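First, the structure itself, so that you have it in front of you.
For this view, one protein chain was removed and the others were kept in their places.
Per-chain numbering from 1; labels A, B, C, D, E, F, G, H and I assigned in written order.
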Amino acid sequence: MDSIEVPAKGELTLFQNNYPHRNYSIDVAVEEFTCLCPMTGQPDYAKFQITYIPDEILVELKSLKLYLQTFRDRGITHEDATNEIYDKLLVNLKPRELTVKGIFNIRGGMSTTVELSYHQGRD
Amino acid sequence: MDSIEVPAKGELTLFQNNYPHRNYSIDVAVEEFTCLCPMTGQPDYAKFQITYIPDEILVELKSLKLYLQTFRDRGITHEDATNEIYDKLLVNLKPRELTVKGIFNIRGGMSTTVELSYHQGRD
Amino acid sequence: MDSIEVPAKGELTLFQNNYPHRNYSIDVAVEEFTCLCPMTGQPDYAKFQITYIPDEILVELKSLKLYLQTFRDRGITHEDATNEIYDKLLVNLKPRELTVKGIFNIRGGMSTTVELSYHQGRD
Amino acid sequence: MDSIEVPAKGELTLFQNNYPHRNYSIDVAVEEFTCLCPMTGQPDYAKFQITYIPDEILVELKSLKLYLQTFRDRGITHEDATNEIYDKLLVNLKPRELTVKGIFNIRGGMSTTVELSYHQGRD
Amino acid sequence: MDSIEVPAKGELTLFQNNYPHRNYSIDVAVEEFTCLCPMTGQPDYAKFQITYIPDEILVELKSLKLYLQTFRDRGITHEDATNEIYDKLLVNLKPRELTVKGIFNIRGGMSTTVELSYHQGRD
Amino acid sequence: MDSIEVPAKGELTLFQNNYPHRNYSIDVAVEEFTCLCPMTGQPDYAKFQITYIPDEILVELKSLKLYLQTFRDRGITHEDATNEIYDKLLVNLKPRELTVKGIFNIRGGMSTTVELSYHQGRD
Amino acid sequence: MDSIEVPAKGELTLFQNNYPHRNYSIDVAVEEFTCLCPMTGQPDYAKFQITYIPDEILVELKSLKLYLQTFRDRGITHEDATNEIYDKLLVNLKPRELTVKGIFNIRGGMSTTVELSYHQGRD
Amino acid sequence: MDSIEVPAKGELTLFQNNYPHRNYSIDVAVEEFTCLCPMTGQPDYAKFQITYIPDEILVELKSLKLYLQTFRDRGITHEDATNEIYDKLLVNLKPRELTVKGIFNIRGGMSTTVELSYHQGRD
Amino acid sequence: MDSIEVPAKGELTLFQNNYPHRNYSIDVAVEEFTCLCPMTGQPDYAKFQITYIPDEILVELKSLKLYLQTFRDRGITHEDATNEIYDKLLVNLKPRELTVKGIFNIRGGMSTTVELSYHQGRD
Partner (left out) sequence: MDSIEVPAKGELTLFQNNYPHRNYSIDVAVEEFTCLCPMTGQPDYAKFQITYIPDEILVELKSLKLYLQTFRDRGITHEDATNEIYDKLLVNLKPRELTVKGIFNIRGGMSTTVELSYHQGRD
């Protein structure tokens, strides 16, 4: 893996998949995510589970962490945050498969999970 | 998401799905639910797991909580409570898929789970 | 649900399914069950998991509990007890689907689970 | 234990301790408790752990359950609910020791436990 | 350990402690216990934790199991059952220390634990 | 079930399936198994999970336990032990389906599970 | 409890303890806390456990939550954050006892817990 | 199993599958794995789950352990390490099926799992 | 630590404590132990927890494992096995403190734990 330059803020660093001839999955369990509730301005907390089968491109983990931190001061619904992260990864990685799951902490006695999946050739 | 007015008591606040062109699931784990046993008048307690794939409409979480609270003083069987919540969501959200699971606390050494599922184009 | 008369000892109280037009499942986790070993006369203990998709008939939970208590003083193998409970429910509920699982406590370093399933139109 | 009459609503049924010559503890884990938030009117949920060393008097469990249900429609803080239950038991049971612990469900990312203890001859 | 004759029904088989010159504890976790509720006649289920420091006498485990089975058809409160088992062990084993804990299954949303302790020279 | 004679050492006691007209599964979780490593002579420990759909024959549990004890003093690899137990059950029970899973304790930071499955009409 | 005015940002709302004549504890488990690492500017995440025995004053939970949110954009070490929260509570509540425990998420394979305790008349 | 010679460093010791006429799986849970981060030189830690259906060849466990230790001083990404181990096993064992899963410890609040699968006749 | 010769069968290999000027504890959790029931000849299984504060002598772990294996073919009660292991360690290690706990697997619905403790200057 060649040396990686620091990307622009909120941009993902990408590197070359050395095994594009085979299908294999990469799963990243993000334990720490916070954004703001768009209605009350109060902090929301979540975990994210990101799983993909790469085609030609892998995402570098530190840049993924920094990208997810750009939500820290944004007011955004659970549904929109999860869709936006999914779109970002879909556009940048062009993966064969992708699942993004946002698991938001309990509010008012209810916790919410939003899940999106992409399979190349479907959807 | 536009500002939301307080709905009539027991009515669900609905808002627009910003991503209707894709199938994705929203899962709400309701930790707190109580109603009354229709035979004894004694309180029953349950958890609910509500999962749906939205079409054009999402449900706002606080109004869902308030709707579920309308069961607090009603005498109703496990089966009827779960079916009624399922009907309410089906009629209001017109989702592509919907599962409602009511998990009722142990009574007489037995706990009961009632589960309903809807898939657009089936059933 | 209309008022229910106390059934004859060991008989199940049945009531009308208000939602026969849809398939939904009811799962009853029975935490407490005891019978006797037919060879040694020693008590056996088990949990039962009973899951069914009702057609026209639901079982009332208290009568199910009382029915299961009729095994308390009977000598019966794990296999026969589970089959007999399954038959009782099949004949009385005429369900669309039924699964009965008996999970017997450890004896001689071994625990035993017996499981039966019925699907209308199959078997 | 002699037959017990149904007590006045919210009153505890008491019966005689058959072993007052020895110290022993009775612990009741109450899995189901609900009251209302005095500020918002929204339901609160809690578990209670009640432990006592009886002197001459034991509490009958069903009446304890019915007493705890009198909080269902009352607006009361976590602190006051736990203190009030503690006082009720102290006055009625005159126990040698008593601990009451109210464990309230998470609100705004925080769960609260209130605990009171009494030891005869201390406090 | 010499061969042991089958004791009279409900009697404990005792054998000699080979190490009476030292204090050591023996803890027996009884996973299976059932008796009847003295008010409703319905079965109750419990676990028992029995811990003792023997003086001259040990209890044989199979006879302990058979003794505990004598409660199977008796109507008895949680408090009385636990006290009676405690007395039986105290009289037969004359242990240096003894704790008996009866942990009864949930009824009406509440589970109950009764605990007695004896220390030679105290109580 | 008719009375069962003690089988020859290491032989399985078989009895008649009373419900051969239906498919149902029997699962035996064996918590205690030990054999010897064929290379070092050191004890190995395992758990076994045995699941089968009987045809005409059931296995009696005590004889299964005694059969598994015949491995106690034998040097045998994980793979061979699991295959041999599987063969024994296949030949004796002639089941419709059979799965044998041997889960061996950690050695050198690695634990090993060997699993075999048979489906009548396949394989 | 009298109505509570919204406090100045970062200030705690206090209310009167109705039971100052007895010692009892209040434990608040804060599931959500985030600040910034003073060296790298990266987000840190923690849970806090706050336990106190009140004297005359209780803290209102929502204001406690808002106070803890003032750390969201501050660069501060684990040790200083925990000490500062402890000081804030000590000065405002003047409690009889106080424990503050900050449990910070894993960094570089290590998680850190900082704990402070105060007992009136000691320290 | 015939006696096994110590293989060259990093080479796998192979032995003959005694049951090649049937499909069965062998699962090795490797609790201990460490390598170095290729960018920072810092140690990385992982668990590996290796599952295969053998054809003619089995791998000896100690040599597998020694092979995995050859990564201890190597700088290598999560993706490359998992692919390389997979290739080594594929070439040496020529299995009917193979899955290799590398589960890497949390870094920067994120843990990563890389998973590869091979099915003879597919891929 | 100097090289260690293989001890006589069942003897413990001892080595020098390099830090005898301070009190520190060594805890060994033995996951695998088996002996025979002295009455039935059937295998018993247990875990052992051995904790000691060394004086001048430490025990080498492999010899401890081999010593514990000498019980594999012996018929011995839970109480005697635990006392014998305790005596062996007390005589050989002459520790400042020693605790031996034998935790025997469930038999007839009951599991048994035997525990002995030694404190230099006491007992």
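Observations, loosely collected:
As a convention for this text, a contact is a pair of C-beta atoms (placed from the backbone, for glycine too) under 8 Å apart; a residue touches a chain by one contact, two chains touch by 3 or more.
Predicted, not measured: the structure shown is a model, and the values here were computed from it.
If you put the hidden chain back, the residue from I:L12, I:V30, I:A81 or I:V100 that touches it is I:V30. On the side of chain F, touch with the chain left out of the figure occurs at residues 42, 45, 105-106, 108-109.
Hidden from this view is one chain, which touches chain H at 31-32, 34, 42-43, 45, 69, 72, 105. Residues of chain I that touch the chain left out of view are 1, 3-4, 17-19, 22-32, 58, 61-62, 64-65.
Convention: only the chains that are shown with their structure count from here on.
Most remote chain with respect to chain D, judged by CA-atom centres, is H.
Centre-to-centre separation between chain F and chain I, using Cα means, comes to 32 Å.
Centroids built from CA atoms put chain I at 57 Å from chain B.
Multi-chain contact residues of chain B, defined as those touching 2 or more other chains: 31-32, 42, 45, 105-106, 108-109.
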